[in-house]
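Missing here: one protein chain of the complex. Every other protein chain is in place.
Let's turn to subunit A:
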Amino acid sequence: MLIHEQSRPGRRATAQAPLETADHGDLPQALRRKQRAALPEVSELQAVRHYTRLSQQNFSIDTHFYPLGSCTMKYNPRACNSLASLPGFLARHPAAPESHSQGIMACLHELQDMLKSVTGMHAVSLAPAAGAQGELAGVMMIRAYHDARGDHERREMLVPDAAHGTNPASAIMAGFKVREVPTGSNGDVDIAALRDAVGPQTAGIMLTNPSTVGVFDRSIQAIAKSVHEAGGLLYYDGANLNAILGKVRPGDMGFDVIHMNLHKTFSTPHGGGGPGAGPVGVSKRLEPYLPIPLVTQGDDERYHWLDEDDRPESIGRMTAFGGNMGILLRAYIYARMLGAEGMRRVSEFATLNANYLQARLRDAGFQLAYPERRASHEFIITLKKEAKAFDVNTMDFAKRLLDYGYHAPTTYFPLLVPECLLIEPTETEPKEALDGFVESMNKIRAEAENDPETVKQAPHSLPLRRLDDVRAARQLDVAWKPAEGTA
């Protein structure tokens, strides 16, 4: 039952804070509501039950194996949450002066240093509030760099065809034209095509390494050389940093800019699509353009904010105040708990789990998209064969996995592999969970062969059956209205 359907006029929860009446006198008449918003009127208990029920219907890391490729859905340690919720952090007002914020600024300063050291970059800004915002900050810095040199012709951003959709979107938002670079059949960037594509118009290239097809691009040094020689810069999308954490540093691969998804690699909650954190790291030549504010430590050993006055060439602010503090703190605590040694173990176990699962699925007869390659922290299987033989497609498999108690892997991405599942187990799953997943995939394939309707109509055991996603996209209407005849 929707919460709106429980609504009864006049029903109220107990007020938790004194009712304030705001003065909207300066709001133009034309922008004001003509009618009251249709908000549900329910008791506190009804509201609690509503949200508790929603949370029970949800798939989450705390309840299910969640091998959603490219998203690094790893366990979020409780300690990070507990420590980030200490009253001193929670109660700090974002506008508090530096003298009252030395503790939190010390944490942020140390986090900047740890991220610098693990990525091999020269400087880091914690300001961007999400991965895609980090991307935008990254490409804006590339643009600011070329513009500051009077190099206004560099307007083309190279993006491999396997890239996350956010890469070309960020480049276009920053005013670039996108040029696609093909992927070779072995999963590496097609280096000959790249050499043809670079030139005086090249602003840079946006790369994920390991790439979205789940393999480490072995020609990264040749790519870096080719782009740098043409006068372009290299942007590293940190989506897959979990695979190389503490082992390989993007700075050493030749990258000039990187964004990191703290909600992936540093295990802060993904939440319902947020809040995230997407800090950016840069090489020395891009440092002046970093988004503000930054935390610095003065000769007096005290911490200070760097803002517009200190960094006049900065691309500016990405968020109000200093970014998503609660998320930054969780990442800081996670990094402190792991230490350098623990970070290496993260990538070792993430790749071990992925390669184990890849080998087991291959042995079970599933087709790998890149059979000759070792997985990074994730890998792709293609269900092309099954789709053809049983007329049961990847989406049907994915929906049936829900019945077996798994959040489905990423489906139909990257686009260049047909009928694909992108599978990322992460380092926090025990072997038994991986074995259970293989067993379920085997069962589903047997069902697809013997009883395809069961798979095609899945899920059967969830609160809702198969949703009509085509109609939802064609006739998008998410506003609640009372059913006809009841209002």
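We take it that a contact is a pair of C-beta atoms (placed from the backbone, for glycine too) under 8 Å apart; a residue touches a chain by one contact, two chains touch by 3 or more; residues count from 1.
To be clear about the criterion, contacts and distances are computed from a predicted model.
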Choose one: "Glycine cleavage system H protein", "AzlD domain-containing protein", "Sugar ABC transporter permease YjfF" or "Multicomponent Na+:H+ antiporter subunit G". The correct choice is the protein name in UniProt for the chain not shown. "Glycine cleavage system H protein"
For the chain left out of this view, which of A:Gly339, A:Gly365 or A:Pro418 touches it? A:Pro418
From the list A:Ala22, A:Ala91, A:Ala320 or A:Val470, pick the residue that touches the absent chain. A:Val470
Using the touch rule from the top, list residues of subunit A that touch the missing partner. 165, 395, 411-413, 415, 418, 469-470, 473-474
